[in-house]
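The complex is shown incomplete by one protein chain, all other protein chains being positioned as in the whole.
Presenting chain A:
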Amino acid sequence: MLNVVGLKVNYGAIQAVQGVDFTVNDGEIVTLIGANGAGKSTILKTISGLLRPSAGTITYNDQNLAKLSPSKIVAAGIAQVPEGRHVFEGLTVTENLRMGAYLSPKTRDEQLAAVYDQFPVLKERRSQDAATLSGGEQQMLAMGRAMMAKPKLLLLDEPSMGLAPIYINKIFDIIKNIHAQGVTVLLIEQNAAQALQVADRGYVLASGQVKMTGTGKALLANDDVRAAYLGG
């Protein structure tokens, strides 16, 4: 479904991603794990078209994403939940969700009902300014907003970051739920243990390169991964 080959991305003068290869197959949950600064967020931003690769290709169902604008990439079926949630403050919860369906106004209302079914707490708060939501609620709003576009591939950038433990489990349940609806998921997480538990496959990144790859279970059991990312 998504095939990344030899991807290099510069962030100003820094080469944040130094030749990365990975694939996401239809129906999988794939996770990229690694420390801060390993280049994970840069990869997601490049897939979404916010950054341009300096070398390499990103192919999504035979389309070369490197040439498409962010809005074309959304239209092609890829939605991203950005790091730090980035809900639209000053807009109500409903307005935030409607913006998620910006490119598909015809199916907007039925999709809104579906998202409210999945996130009843958002329905309760539908007329509230998104800025007044708690961190966990904002994360759900950001995920609901991405689901409004009916994506085939969902990119999640650090969805559990900065959340209370009770919400972290909830967010991972939501990821499994979204996956069960037939959405392919590419997940970036610092919380490597939980990410590898839900993921079919994982890639370990360090300083802009893939260091290791395997199934979620295999990486969880790997001594090097345990030592470096799972606290022994």
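Everything that follows uses one rule, which is that a residue touches a chain if its C-beta (ideal position, glycine included) is under 8 Å from a C-beta of that chain, and two chains touch if they have at least 3 such contacts; residues count from 1.
In this text, contacts and distances are computed from a predicted model.
Per its UniProt entry, the chain excluded from the display bears the name "Branched-chain amino acid ABC transporter permease", taken from "Branched-chain amino acid ABC transporter permease", "Beta-ketoacyl synthase N-terminal-like domain-containing protein", "V/A-type H+-transporting ATPase subunit I" or "Inner-membrane translocator". Across A:Asp26, A:Glu89, A:Glu124 or A:Asp224, the residue that sits in touch with the chain not pictured is A:Glu89. Note on the undisplayed chain: of the listed residues A:Lys40, A:Arg98 or A:Arg125, the one touching it is A:Arg98.
Of the options A:Ser69, A:Thr107, A:Asn169 or A:Thr215, the residue whose C-beta touches the omitted chain is A:Ser69.
Although one chain is hidden here, its contacts on chain A can still be listed: residues 48-50, 69-71, 74-75, 79-80, 82, 86-91, 95, 98-100, 102-103, 105, 145-146, 148-149.
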